[in-house]
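Every protein chain except one is present and positioned as in the full complex.
On to chain A.
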Amino acid sequence: MSTHTNPPTPRERLVVVGNGMAGIRTLEELLAKAPDRYDITVFGAEPHPNYNRIMLSPVLAGEKTFEQIVLNGRDWYEANGIRLLTGDRVEVIDRANCTVTAISGLTVPYDKLLIATGSTPVIIPVPGSTLTGVVGFRDLADVDTMLEAAARGGRAVVIGGGLLGLEAANGLKVKGMDVTVLHLMDTLMERQLDRSAGALLRHELERRGITVLTGADTAEIVGSEKVSAVRLKNGQELPADLVVMAVGIRPNTTLGKAAGLACGRGIQVDDAMTTSDPAILSVGECVEHRGQTYGLVAPLFEMAKVAAARLAGSAEAAYTGSVTSTKLKVTGVDVFSAGDFTGGKDCEDIVFRDAARGVYKRVVVKENRILGAVLYGDTKDGGWYFQMLKDGTEVAPVRDTLIFGQSFGGEGAANPKAAVAALPDSAEICGCNGVCKGTIVTAITEKGLSSLDEVRAHTKASASCGSCTGQVEQLLALTLGDGYAGEAKAKPMCKCTDRTHDEVRRAITALDLKTIPDVMQRLEWRTPDGCHHCRPALNYYLLCEWPGEYKDDSRSRYINERVHANIQKDGTYSVVPRMWGGLTSAKELRAIADVVDKFAIPTVKVTGGQRIDLFGVKKEDLPAVWADLNAAGMVSGHAYAKGLRTVKTCVGSEWCRFGTQDSTGLGVKLERMTWGTWTPHKVKLAVSGCPRNCAEATIKDLGVVCVDSGYELHVGGNGGMHVRACDLLVKVETEAEVLEYTGAYMQLYREEARYLERTAPWVERVGLDHIRRRLVDDAEGRAALNARFLFSQSFSQDDPWAERANGSVDRHEFAPLAQVG
């Protein structure tokens, strides 16, 4: 039903110069609005597909790999019919003939041109600044240079104690270099932090072994061919094997200027993101808008939205400038800054200081509105302050407790009814049907509604997935007071609370709860630390809601997930190495055989999901078994997890005489994308290469059946206690669509199902129509779900075996405390 034929209208030609975050975000927005309007060509000077530049610091620090920060792989360009030319810098724009010419000599004509050339690092022109070993911190090539230098050890000098400089310094320190930061001003990050916060930050960096010199003015970089030292104006000389210049960025206007476009500090654009040439738009760090240039990501995305709307034909969309906030991406150092905190006439400072905890907060208020905020050490309320700053919210009513944050005191604290009461009429209550609070309240009063069913019938609120039921009930109670009798009580999560799974999940989001004790405290748990029913559920809900932020609580995990192996009836364990798409090799089989011999493993069995299970491993042997399997390149199969288990495949077109598509290859891709995810219950996928369905794809949580013209996606199947055949969700034409649908489906399941609810009962509970509406009818929603899934995956695809095999995690699990008697 998703197949549609494109009308053969002649398309306009859109050329994008710049394959970075602003340019490609514009394309994403454009494709969502007008997928068929343009033939698109993208030029990128770097040899890579589009990646998340703001995550370069985690790559430098070794917390992420390049693959994990790719935003759109080459398959995305292919799937959207975009011609991508990487490693080819555009040199000339010929505005008279409407063409661009790249360094390779390739000339491409355009009807519309989008310039998104970003910015370049500022290199201060001191003697020696062109020596080998002097780098900026701007792209992946710079990161590679730094990583190579770090691999050799030695000394690094980072010039610039701003956001980028400190992230570079931290990364190089983590990689083992001896690091000194030189900063011209006397406060680090002086554009974002005040003196107090700057001093705390400096103290923390010094505690990590980074030397910080403030008031340090660089005179010369010393060296013959390669850098050897940095000399300051006061004569001090610092030996250096690597010098990172991170003193700022400059809009990259070279191309725009050469083409004769109006340029100031950046390429000048109007509110429509159009340059002085109406056929040419520009977005991102390269532009100047109303005299402002931007170096942070949020404004770029706002610009991208406007540019996309304009390219799609809208005459109204306008960009009016951005208020920005920043966060330092140095793990373990929480710094948030937004707005103006320099103070001045009529400004009041509200300050909170807890030196022992290393917490400092300062909110600048003028005429009862927030002007700026600096948070150090505890940044969880940054988003709240920033929203009020942007909205110009009157803070007089909460002023007394403002500095303690959103969760303190009266407003919405422990009482969910108060939280709903505090919401504005425009707040969306039912995400499925887009019903806001005002609509519901009006319906209750004007139509005299008195029950949930009536509200559902009249407004559609909570009529789809039902996850907003509690809020709708609270609105009934608020509006009718004693006149609301309440509904028949839903089953609570466990004996520790009266609340249902759905209510608890909603509260986690609405009240910004970030830890299990927080949830129990705020939702008035009856037990000190819950039970074996609620704790694993809460751990999952928090993990799902706050990817990358929530710290997993291993004590709230069942033993299988705690030690990443399956406990068996005699207390021994079984381990299952991952075999991507069911493929293995002689090397892997040999390693498995060796492990079986070495640890005298009694039973080796092929599982129903086409993996090999090794039974009867003693718990204390687990780390050594994993180490040997890791050494042969195998990672955990997560056969124990409420997560993605296997992607079962047949051989498909590669060997089978009936196979229509490469089902094994697609299975491998699906498994590479989905492994490591945490889900409400176990998830199994399968890909069959033809309708003979040898991989039994139609009784899986998600099954793909390849046919001549594409791929059928089947969902909600279960081969377990109650066998349920899948429902056909949709038929698609490309592998890229299969991947996007799968990511979106996984995320919808992750966000909506109750803990320990498999996809089959979930699909039956919410109805296939609901799932079709969210995934098939709503392309934008599907893409957003998929994006949330991939974002969450960027934090979860680490092999749990590796970190336990090398002893860095939960070492105490695997050894007895003592031996006596």
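What to note about this one:
Definition applied: a residue touches a chain if its C-beta (ideal position, glycine included) is under 8 Å from a C-beta of that chain, and two chains touch if they have at least 3 such contacts; residues count from 1.
Quick note on the criterion: contacts and distances are computed from a predicted model.
The UniProt record for the undisplayed chain lists the protein name "Assimilatory nitrite reductase small subunit,Ferredoxin", from the options "Peptidoglycan glycosyltransferase MrdB", "Chaperone protein TorD", "Assimilatory nitrite reductase small subunit,Ferredoxin" or "Acyl-CoA dehydrogenase". Considering the whole complex, the residue from A:345, A:722 or A:812 that touches the absent chain is A:812. The omitted chain makes contact with just one of the residues A:532, A:551 or A:605: A:532. Residue A:559 is the one among A:34, A:147, A:199 or A:559 that touches the chain not shown. Only one residue from A:207, A:345, A:491 or A:569 touches the chain missing from this view: A:569.
Summarising the interface, chain A meets the missing chain with residues 527-532, 535-536, 555-560, 567, 569, 571, 812, 816-821.
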